[in-house]
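Only one protein chain is missing; all other protein chains are in place.
Chains: A and B, in written order; residue numbering restarts at 1 for each.
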Amino acid sequence: MATANATVAMPEDDLKVFVKGTEHFFLHITQLSAEISTPFIKEQSDRVILDFSAVIGISGSQRGCVYYTASREMIVDLLPHFGESDVSDDLLADCVGEIANTISGNAREFLGPNFMISVPVVFCGRPDDVRFPQDAPVFVLPIEWNGHRSSLILCLKKDDDLTPEFNEAVLKEVS
Amino acid sequence: MRLLIVDDSNLIRRSIQREIGMEGHEIRTASDGVEALRVYEEFRPDIVTMDITMPKMDGLTCVDEILSRDENARILIISALADKGTAVEAVRRGAHGFLLKPFTSETLATEITEMFVE
Partner (left out) sequence: MADTGSKPTAPKNKRQPLVLTLVLLVEAAVFLIAIFWISVINSQESSQAALNVTESKLAARQTALAERVSADLSQLQILPADAARNEEAATDLFKTFDLLASTLHAFETGAKTTDLSGKDVSIPAVADYGAQQTIQQIDHQLGDIRLSVGNFSDPQHLPKDTAIQARDAAARLSGLTDQTDALAAQIAAGGGATQNGGLRDWLFRIAILAVVGLVLTLFDRVSRSRAQVQAYADDLSVKREEAEGATRQLAEAKAGTDLIMETVDRGLFLIRPDFRIDGQYSRELEKIFRTPNLNGYNFLNVLQSLLTERSFEISKDYLSLLFDKKKKERTVLRVNPLAEVEVHFANPAGGFDSKFLNFSFRRIADEESVSRVFVAVSDITERVRLERELKESEAKKERQFEFLLGVLHVEPRSLDDFLSTAREQIGTMNDALRASDFAATGGSRMDLLRQRLDVVYRAVHTIKGNAAMLKLSYFQKVCDTFEAKIISLRDRRALSGDDFLSVVIAQSELRQDVEELQDLRERFVGSGKAVIAKEMLAAAPGNVPQGGADIIAGITSLAETIGERMGKSVTVDARGFSDDGLSDEMRRAVKDVLIQLTRNAVSHGIESPEERELIGKPAVATITVRTRRTENGLAYTFRDDGRGLDPTFIREKAVERKLVSPKTAAAMSDQQVVALIFRSGFSTAHDTTTDAGRGVGMNVVKDIVVDRHGGRLTLNSDPGKFTEFGFEIPLSAKAQPAPPVAELSYT
């Protein structure tokens, strides 16, 4: 009997890369580690976008977006670790961007050659109009740091049907 | 020392400035590759710190451009991109140093010192 979803690789390893990036950031900048709680599937009614968010696009055997979203309180608590006493909105947005940058960059290290990972784009506010895809599951990974809650949101779809790789062997022969 | 900090994040720019310390240094900043080139021409810093992921012109291209105008430019790449390919590429294009984000003040200081050692 055919399986409804062809599971090609162990996708959780790919997804864990994003978690690792987040943990890495907090540990390095604050020396206080962040904890991941159990991930769950976002239902229609779940409101997951917080005050400041950044979105990273990825494309490869998984494709879609990864969001990192955090509350104002958490970022305000985070800024002093950069040596900042100022807490303007711009800086808060920058901070989220940096977290997302670290996540994205870390992802590149492990997924690099076969993935495209975009530059993060920061947006503010709690947009109820962030459209999450309907045709693929949205995983929410809650992150606890210093009593604050932030989340990684993974909207990824497996792409089994990758563009057929040309014949590398033939190319080598020709070379 | 004259320093040019290039990063699209104000937070990081300020952070680097703070880590380096303000005594006796002349510091200018830029938030993308295009601005960086312009400021470089006017300012002619001793060291440039360069982020890679930036809008308008990415850091590696900017490195190319700066080096084509001044082959003695000293450029320290400070980036979140941890993959080997990027690091190798940065060095190949002529960057003198490569520092991963997130960095500490110690690692930053070390890298900057190393820039002046031939």
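Everything that follows uses one rule, which is that a residue touches a chain if its C-beta (ideal position, glycine included) is under 8 Å from a C-beta of that chain, and two chains touch if they have at least 3 such contacts.
Since we're looking at a predicted model, the values are computed, not measured.
J.: Identify the residue among A:25, A:52 or A:115 that touches the chain left out of the display.
T.: In the full complex, the listed residue that touches the missing chain is A:115.
J.: In the whole complex, not just what's shown, which of A:19, A:49, A:103 or A:153 touches the removed chain?
T.: Final answer for the missing-chain contact: A:19.
J.: Can you name the residues of chain A that touch the chain not displayed here?
T.: 1-5, 7, 10-12, 15-16, 19, 35-41, 43, 46, 54-60, 63-65, 112-116, 118-121, 123, 137, 139-142, 144, 147, 149, 161, 163-168, 170-171, 174-175
The criterion applied here is as follows: only the chains that are shown with their structure count from here on.
J.: Averaging only over C-alpha atoms, locate the centres of chain A and chain B and give their separation in whole Å.
T.: So the centre of chain A lies 26 Å away from the centre of chain B.
J.: Which residues of chain A touch chain B in their complex?
T.: Contacts found on chain A: 24-25, 28-29, 79, 82-84, 90-91, 94-95, 97-98, 101-102, 104-106, 108-110, 112-113, 119.
J.: Under the touch definition given earlier, write down the residues of chain B that touch chain A in their complex.
T.: 8-12, 14-15, 18-19, 53-55, 79-86, 100-102, 104
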